[in-house]
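Okay, so here's the structure we're looking at.
Shown here: the complex without one of its protein chains, the others still in place.
Each chain carries a letter (A and B) given by its place in the written order, and its residues are counted from 1.
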Amino acid sequence: MSKRGKITELEIGGEMLPMRLFMKFTYRGEKYAAFTPAYRASSSDEGEVALTHIVSVKTKSENYTERKVLFAMFTCIIHIVMMLCALCATLVFVLSPDLWWVGMMMIIVGAADFVMLIPFHRAYALIQKNQKPRTKSRTTYYKVIPCEGSDELFAEFEIHFQILEKLSKNLPLSMLEYQRLNFGRKILYKTKMFFLGIPKWVAGKFVKLGLLIKHFGVSVWDNIKDVVMTFKNGSWKTRVSYLVMGFGNLMHKQWLRALVFFLFEVAFIGYMAMWGGAWLGKFGSLGTIATIEQYDPILDVTTTVHVDNSFKILLYGLITIFFIVAFVYTWRLNVKQCRILDELSAKGEKIKTSKEDVQDLADNEFHKTFLSLPVVGFVMFTVLPIIFMILVGFTSYDYEADGYNNLFSWVGLDNFNQILTFGSKLSLAFGEILAWTLIWAVFATFSNYFLGMFVAMMINKKGIKIKKFWRTILVLTIAIPQFISLLYVSNLFADNGIVNATLMSWGWINAPIPFWGDGTLARIMVLVINLWVGIPYLMLTTTGILMNIPQDLYESAQTDGANAFQQFCKITMPYMLFVTGPYLLNSFVSNINNFNVIYLLTQGGPANFAWGDVGGYIAGDTTILITWLFGITTGSEANYKMASVIGTMIFIVISVLSLIVFTIMPSTRREEDYS
Amino acid sequence: MTDKQDESGEVFEFYGTSPSNGKSTEIEILLPEGKNADEYNDLPVPSFGTIPRYAEEAPKKERISQKTKDRIGKIAIYIVLSLMSLIWILPFVGILLESFRCESTGLAGYLIPKQWGFDNYVRLFTFQDGIFLKWYGNTLMIGCVTAIVQTAFQLATAYVLSRFRFKGRKLLMNLILVFGMFPGFLTLILLYTWMHDWNLTDANAPYGLMIIYCASSGMGYYIAKGFFDTISKSLDEAARVDGASQMQVFFKIILPLSKPIVIYSILMGFMAPWGDFVMATFMANNASAGYNVAAGLQWLITDSMKNEYYTTFCAGGVVVAVPITVLFLLLQKYYVAGVTGGAVKG
Partner (left out) sequence: MKKRLLMIVMSALMIVPVVCGLVGCNKGGDYDYSITVWVGEGTDTLTKQQIERFNETNEDGIKFKATVEIVSESKAAGNAISTPASCADIFCFAQDQLARVVHSNLLMPLNTGSVKSITENCDEASIEAAKIGGTLRAFPFTKDNGYFMYYDKRVVKEEHVGSLEDILADVESYKDSSGKGRNFSMNLTEDGGSWYSASFFYATGCKSEWTTDDSGNFIDYDDTFLSDEGVIALKGLQKVLKFSKYISSAEVADLSAATPSAVVVSGIWGYKAAQQALGDNLGVAPLPSFTVDGESYQLVSYLGSKLMGVKPQSDPYRAAYLQKLAIFLTSEECQKERFETVGWGPSNAEAAKEASSPALDVLLKQAKTTLQGQYPTNWWAKLDTMVGNAMTSEGDDASLNALLTTYNNALNDLKRS
């Protein structure tokens, strides 16, 4: 007899067997079932059993379309439900910022929704392509029959069993095997593999690190060996240049190099003798005496002389260390050059003259000439300050121990402990501010991205006139410095600002709306006003890219009967995402550090008193990490050590996020080097 | 109704992803990519089972003509764009209008002045012995120097990283990437103290700022590098064969081709100092003579100054924004080329 609806049992040789003994699969639009490998293994007669017990469940191929329709409807409903969920969650999150975790859930729901969207569009597109939807309800009948089977079919099974086995053992699938999985399984497989891959990836990094250390050690050892050997085997000129740098070059008539080496050595020794040694000596303690007071009885005044300055000891100590490293490197270079010169002259080969050296700087060594200044600037004004500020996180530097009137000292990991101690006010504030920072960055990035693209598409639509005018108006926001426009906008929405006043004079409201006074409202406001700032950028950026999309893609889509929305999902979106993937990442990072919008609009407020204060600065509901950092550094009780710790944390957060995105986003993994 | 539900249950299973329903395991395979179900329609239909019958298809609904649809779409777009333009331009109109307000100097609850006049502009240029001119001069100076040095640094870094392969290149690029992720403010306090040692803060802050802006500007090489990457290497090679040195290749062949990126860099370098108030306020540290316009104008609407100087701030905003905007709009083309390239190249 026939069965209706869901299959629960199958009739094999007159015996009713439960479905769990079978694996179902679809092949060429037909459904088949076969015993699971486990059952086959337990069954007495192997081989034969597998072949004879294959059954076929035949469904009409038209049915396929209908399933698609239903599936599309189903996903559509899920999609709507998810959207509603996300909306509710947003509202909850926005109405009570304390429930930030709800906001995090919202992001997950949003992500899930996005995943759901893909099969939805696939199914929908198929329907459009194939048939008109048939929604009339109808019954499906299944009949279980023994299958005669073909070799092809058996081969197919074998592959399935292999895939199954691999899946159960978490082994990687080949590309062909992977393609046989259905969509859900593909995602599952990918996700599983991603997480399974993490330990291996970490291990790989450790191995790499180990190799790096080993490599470093080996190269240091090699260098030392080379230095010793050079001294042993080298000529007297070379030996002298161990002490007087550039001597070897001078003897080989490379007077320019000799001069540079020699001057560098003199400068180094001079610096170390006059200042460097002293700074370095105090580096360990960061100073002992801050000030000496003296009373002058004749003038009747007390004078104060400053002795040690922890800040400067830290700074100049660091510079001295940089200098020493540079000197060691140069000295090594000097030794190496002497050896090479020795070898060259022994072989009687030509040695470069100073003139040739200079010419080389404009030719083969041109990159050195060109990079020298930018790199020096980068090292002195970016690398050095950042290392300095990270070091500050390990000291007790704050407004009390300012390093000038009261010295500060090393404290190890105390500051990091403070912020990471679970349950402390500081860690609570850090956690919540971090959460809001991420939410802010996600929202700001994606809302700007999609709306900006939308605006660009509107302006670029065929037949829209005065394109330049629209564009120019939007571009004004970029041209006019933000501190003017945003400060003005901030005042527009103040309690006494024009917006409130106008609304009140119209009689719409009785009391001013606290745009900046209410945490939730302020958060919405910064997000909305950020659109005002961000859309023009995206509009400009995407205009060019949108124009680059080959027009014939759209034309062929149109002839296929795809509507505008489909065209957007099928052509525009994938293209844009592929091309601007790295840009999205960049703008996410820059939104995490988007100081201007938050600071100029709300200065981080309204204050959230539950978090207490750090450095005399009470963080507020719209405070993101970077404005918090600013408040802590410039507050009345500037707490530099904490600022440094938080800055380091921001860095860690950003780099971890970038790492994750880089790992899973294929278009960003593009090797930057292409030659 | 029941049938339908059964159907959907079946459908769900068809696509189901539940891996853990008891002991059974299932594998479903979708149709191979690129084929559609029609191809299988001619497969033999088994002799048993029932072939379902469908109702006749409903007649097509009369569709609105494509032309009308287009027109409606366009009108909608015009409405949206007009609304957007209004919102986008409102704050700027507001600043302009308020800068002409004479009857009061603080925040007011209306846009259109009751008494028009240039009082605020006069005040702007005369208060504190015309300190605004000093700010303006400071900013111009910083802007010009930064524009030149930054362009030189960025082009040099980008060109080298684009064309040369040398030891440490990858390291340098990674270092720039990693250090670029650090929040820059963190170094404010250090840079201040350091610059203070050289007497480049307070009233001399513009010079200190200049150094800070310029020194690390090579880090923003990405866009220029993307540009150089697109210039064909065969050009340089041909020149090299003809005996040109690397320096000549750059200055004689590449640079003339790089006008858009040079202008973009100059534009960016020039504009940035006009908007930076954090660094500028910090470096000037209360010495208002060392402010740039951003720091100065921002100071005018701090809480204690706002009542007296709000409209002056608006006037200052106009004075600052107009030239910058004109310059920007004139060079907009290059800016677009730059940001688009930047977005694509990452």
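Simple rule for what comes next: a residue touches a chain if its C-beta (ideal position, glycine included) is under 8 Å from a C-beta of that chain, and two chains touch if they have at least 3 such contacts.
Computed from a predicted model, the values in this text were never measured in an experiment.
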Absent-chain contact - pick from B:L107, B:A294 or B:V318: B:L107
Residue, one of A:V375, A:L540 or A:A638, that touches the chain absent here: A:A638
Residue among A:S505, A:N548 or A:N563 touching the omitted chain: A:S505
Selected residue (touches chain absent from view) among A:Y404, A:F446 or A:F595: A:Y404
Touch residues of chain A, complete complex, unshown partner: 290-291, 293, 296, 299-306, 309, 399-400, 402, 404-406, 495-498, 500-501, 504-505, 507, 510-512, 517, 607, 609-610, 612-613, 616, 618, 634-638
Touch residues of chain B, complete complex, unshown partner: 104, 106-110, 128, 133-134, 136-138, 140-141, 143-144, 189, 192-193, 196, 201-203, 270, 285-289, 303-307, 327, 330-331
